[in-house]
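Quick one: structure below, then a few questions.
A single protein chain has been removed from this complex, and every other one stays in its place.
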Amino acid sequence: MRQTQQHTNGHNGHHRPDILTKTPQQVTEEVLGGTFRAGSRFWLVAGVMFALLVLGVIGFVIRTGDGTAERGPWGYFGAMLGYLLTTAMAAPIVAVLVRLTKAHWGKPIVRAAQLWGVVGILCMLMIIPLLFILPSASGRNTIWFYDAIRTGWPPGAPHAWVLVSFIGLLVLSILLVWVDSIPDLATARDHAPAGARKGWYDRLSLGWEGTTKQWRMHRTALLLVSVLYLMNFVYVNFVYSSDFAQSFVPGWKDSIFPATHTVNGFQSALALTIVTAFVLRTWGGYKDYLFTEQFWALGKLLLPLSVFWFYFWFSGFITQWYGRSPAEHGVLTLLYFGPYRNIFVTSVILNFVLPLFLLIQNWIRRSILGPTVVAVSILVGTFLDRIRLYNAAFSVPNADLSHHALTPETMPPVNFPGGADVLIMLGAVGGAVFLFMMATRFVPVMNIWEAKEALLLQRIVPVLKAQLKAIGKPE
Amino acid sequence: MADTSILGLFSNVDTAVVGADKLKEAGFEDFEVLTGSPYPEGAFGEKPVKHKLFVFPLIGAVCGFTVGMLLTAGTQMAYPMVTGGKPILSLPPMAIITYEGTMLGAVLFTIIGVIFESRLPRPRLGLYDRRITEGFIGLMVTSSEQRIGRAEQALKDAKATEIKSSARAGA
Partner (left out) sequence: MQERVPLTEREVNRDLLRPVFTTPLWWWAAVGVLSVAVAAGLGSALYLAINGFGVTGYNRPVMWAFLLVNFVFWVGISHAGIMLSAILRLTQAEWRRPATRAAEVLTIFSLLTAAQMPLWHVGRVWRIYWVFPYDFGRGIWPNVRSPLIWDPSAIFTYLTSTILFVYIAMLPDIAVIRDRATGWRQGFYGVLAMGWRGTPRQWHLQAVSGILLSAIILPIFVSVHSIVSWDFGVAVAVEGWHATVFAPYFVIGAVWSGVAGVITLMALMRWLFKAEKYIRAEHFDGLGKLLSVVGIGWWFFTLMEIIFSLYSKEAAEVSFRTLQMFTWPYNMLFILFFLTGFVFPVTLFLSRTVRHNIAAMFWISIFVNIGMWLERYMIIVPGLMRKQGLTFTWGSYSPGATETILVGSTFAMVALGLLIFSKFFPLIPLSDAKEGEVLRHEIQVGKVKVPAIIREA
């Protein structure tokens, strides 16, 4: 059957669509096999990542010696949290969007994207020291309009509200992974050898049996948690980018900035998902699950989001450039044209120019390597961009915080990384990857229940002489 | 010696596919299919379409970009009046108008490209049948007068509803 299809297609020169060709039993065995057992290469990489995390902790301990009175020394630490927020914590958004739009191509990548949510643990730990360096909201511009003397409202601003947003992020990210994987945890429970692991699967799958009612509940719960995660993600970006960047720079009044931060997050989320999918396909043993189609579809989304990267920046920039007030001039100099010009230009190239000119070509989009290369470029670009942004903001000293504008005299110089900063940067990235890798040991990184759903709803059908893919869309 | 065209009309898709097969058996590989609906590519076993449409918007974009740059730079230099404290040859505003020019160029050339690559306009419709836009499928073969008989026979074998010929129509 399959041979004849290939024959007719070879004859016509038309492309035959990729489709998952496995039995449900094979899917269960392969995915659970990959979850229960890992090779030595996996543990080697995990070990290296753990070592990096330890180095990061050492860097952090060194950094604490600088105290919390001034923010300058903490620039790289803040930048790394900003980076994790816009990459790892954004990745579950890809899963959320795929689910909301019922995009059939996304089924094999949603779980991997969602699993990045476990980095929420690291984010939660990193925000705690940052709360100590966050100055009081009174006497400067903040989104909280807080005036301790006259109103005292909202209480606890900004510290309590930042904390609330990060707790929400942690809870929802773990909840999202858990709710989504309940059917798979039940499958794992049924196949795991007796032991502690089986016990945990047993407890976490909540006695799932797969009744129609349970599936319906699961769908609703997943939708709800997905939407809540999306909303909280926007809120966290709003709070973090405003409280830890914008409000530290005198005269910086930029209503698009939280949105820009969020949209950058969507872009990096796609990039991280692509890289994850590439790793899973190349070294993770999921060659038969991830096809060019997934990379193509993600690449198609990455193109507009890379354009958005520039568009959101330009929208803010043109307004400030045109306004030409001293405050705006100071902000533009600090962020783009002064101390951080080179790093800014590099991130424009990596986040916008390169992705645009590569992804605009369909043959690059429609490949596995093409979108991956672009994704790596974006992850590096976003890294540089966050370094620039948070260092520029953190480097304004307390004494200038209440000024009306930055002047050439008060313009802070570049904050070059010291040894501790390098350790912190390595530790944050290593720690995030380590957490993700550990999560894949317990939760199947390939979504078993959605792979099985795809088996039901996707077929290759002949349309006259062509072989095409039919996708079922149950309402 | 002018080539002759014949057009076999089929009232449904399945017989048209048989017709296409028969034409291929008879050695006619490059027949034309005329349909009133877009069928998936390769539905009749026809050759895949090759086109260079993607080149057109690129050329258009380059032209539009050049015109936009020259226009914005030229007008500012020809009439160098500083307004709002902005330098003559301010890049951000030039970028905006140049961007519009680039996109306009890309669209215009794409439209030209679509028309050209669709092999339009075709001043004379030639051998055609109105029923094609009503669900009939047309299979058209153009060949020398000696070979055209074989094509006609193939279409007849496939039970074409009607066979039209440019020779008989006097075209």
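Order of writing sets the chain letters: A and B. Residues in each chain are counted from 1.
In this text, a residue touches a chain if its C-beta (ideal position, glycine included) is under 8 Å from a C-beta of that chain, and two chains touch if they have at least 3 such contacts.
Remember, it's a predicted structure, so these values are computed and weren't measured experimentally.
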For the chain not depicted, the shown chains it touches: A, B
Residue of A:30, A:180 or A:254 touching the missing chain in the full complex: A:254
Hidden partner chain, residues of chain B it touches: 32-41, 44, 46, 49, 51, 53-54, 57, 71-72, 75-76, 78-79, 81, 83-84, 86, 90, 93-94, 96-97, 99-101, 103-104, 106-108, 110-111, 113-115, 117-125, 128, 130, 132-135
Contact footprint on chain A, counting only the chain that is left out: 15, 17, 100-101, 141-143, 145, 234, 238, 253-259, 300, 304, 307, 311-312, 315-316, 318-320, 322-325, 456-457, 459, 461, 463, 468-475
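To be clear about the criterion, only the chains that are shown with their structure count from here on.
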Touch list for chain A against partner chain B, complex: 9, 11-14, 314, 317-318, 321-322, 324, 362, 463-466, 468
Parts of chain B lying in touch with chain A, wherever the complex brings them together: 13-14, 17, 20, 39-45, 47-48, 54, 84-86, 92, 96
